[in-house]
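Take a look at subunit A:
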Amino acid sequence: MTTQPTTPILSTRELRKSFLGVTAVNGATFDVPRNLITALIGPNGAGKTTVVSLISGQIKADSGQVTIDGADVSGWPAHRISQQGLMRTFQLSRELGGMTVLENLMVSARRQTGENLVNVFLRPGAVKKEEAALAARALEILNRYGLYHLRDSRAQALSGGQKKLLEISRAVIADPKILLLDEPMAGVNPALIEKIGEYIIDLRDGGMSILMIEHNLGIVEKICDNVVVLAEGRTLATGKMSELRENEDVVRAYLGEVINADNGR
Partner candidate 1 sequence: MSAFFLFFMTMVFYVIVFWIASLGLDLVWSRTGIPLFAYYLYVAVGAYLTGLFSLPHVPLQNGVGNLFGFNLPGLLALPLAAVVTGLFAMFVGAVFMRRLRTDYLAVVMVAVALVIWDFSQNDITLVSGNTGLTNIPLPLAGVLHININQWTYLYTGVAFVWALALWWIMKTVSNSPTGRVFRAIRDDSVVAATIGKNVYRYQILSMGIGGFYAAIAGGFLAQLATSWNPSSWAPFEVFNVFTMVIVGGVGSNLGMLVGAALLQVLFIQGPTYVASNYLHSPTFETLAAAAIGVLMWLSLWFRPQGAVPERLKSTAWYLGREPALQETINPDLTVEERA
Partner candidate 2 sequence: SAGTKPAPLVVGAMFPFTGAKAILSTWGTHGVAAGVYAVNAAGGVLGHQLTYTYADDAADPADALPAFRQLMLHHPTFLVGPFSPTIESVINQFVPNNVVDFMVGGLSTLDNNTNPNWFRTSSSDSNEATAMAYFAISHGWKTAVMLFDNSANSQGFVPPLMAAYKALGGTIQSNQVINPGASSYTSTLTSAFQNNPAVVFDSMDSATAATLFHDAQQLGYMNRPWIGDDLQSSSQGPYAAAFGPTVTTNLYAALPATPSGAGYNTFLKDYALRFGKKTTVWPTTYNEYDSIVIASLAMTMANSTNPKVWVKDVTKVSNPPGTACTNYPQCVALLKKHVKINYQGAAGNDDFNKYHNVFSGFQFLGFNSALNTHQVAFVTPAQLAATVAKESKKG
C-alpha cells in the first residue's frame, strides 16, 4: 500500500449471465483497486464463482464489460486474459493430476521459449537453460508453500488442503498482476487458514492485486482491505468489512436471515 492507486486494476460493468433460464449474474459492477486485497462475499448462489469465471474468460458473458489494467478484455478467450496478467484458482481444486507437482508449476510459467516448437528444434540450448532456471524457481516456491517434499509425486495424490496450496503456488509462479482466489480457505483447517492468509498478504506486499471469494468473515476482516458484496448476481455494497456489518442491506442479504427460495431464483 505504498503507491496510491489511481485507476483500478480490474473493473466489471453490468455483467450478466444466465444458465438455462436461471440468472446467475445480473448486472454485477465493481472495481478491484490496485495493490490491495479485495474480498468478494455474498450468499450461496449469489453468482460469485460465476463472476470470477466471467472475468477470467472461462464463461462468456451474455453482456457487460470487463477491464483489466485499462484494457477492455470483454469477450476475450481465457488464455488471452490470463496472458494479460490475470490468474485464478478454483473453488474445487483442479490440479493437473497426471503431472508431477513440480511440472504443475513449471507449465504455468509465462513466456517459455520452449513452448514454441520452432525454438525447441532451433534453439535447444536456450530452452534447456531456461528449463533448469525455471525448475529452480518452482522449487523455491514449493518450498515456501510447504510442498517441496511432494515435488516428484503426481498431483492427483495430494490431499484436499495440499491441492489448495498447489493451486495458489501454480498461480504465483506466473507472477500475475491480479490474482483471483475462489474460496482458498474452504475446507482447509484453521491453522492452515492463518498461514494462507499470511501468504496472501505477502503477495500483496510484493505488488500483486488480489480478489478473493470467501465465506470466512473472520479472515476477511483480518486481511482484506476492501469488500464487495454480491447478492442475486448484483453488487449490493462495497466498503470495509467493519462498515458493511452496519449496512442493513448486507445484513439482510447475507449475515442475517436466509433468503427466500422464491426470490428470483
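Here is the rule we use: contacts are C-beta pairs under 8 Å (C-beta built on N, C-alpha and C of every residue); 3 or more make two chains touch, one makes a residue touch a chain; residues count from 1.
How were these candidates chosen? In short, all candidates are chains of the complex that A comes from, given by their letters.
Small disclaimer: the values here were computed from a predicted structure and weren't measured.
Trainee: Looking at this complex, which of 1 or 2 sits next to subunit A and touches it?
Mentor: Here subunit A touches candidate 1.
Trainee: Looking at the complex, which residues from subunit A come into contact with candidate 1?
Mentor: The contact residues of subunit A facing candidate 1 are 56-58, 77-80, 82-83, 87-88, 90, 94-100, 102-103, 106-108, 110, 112-117, 120-121, 124, 127, 131-132, 134-136, 139-140, 143, 146, 148-149, 151-152, 154, 170, 174, 191, 195.
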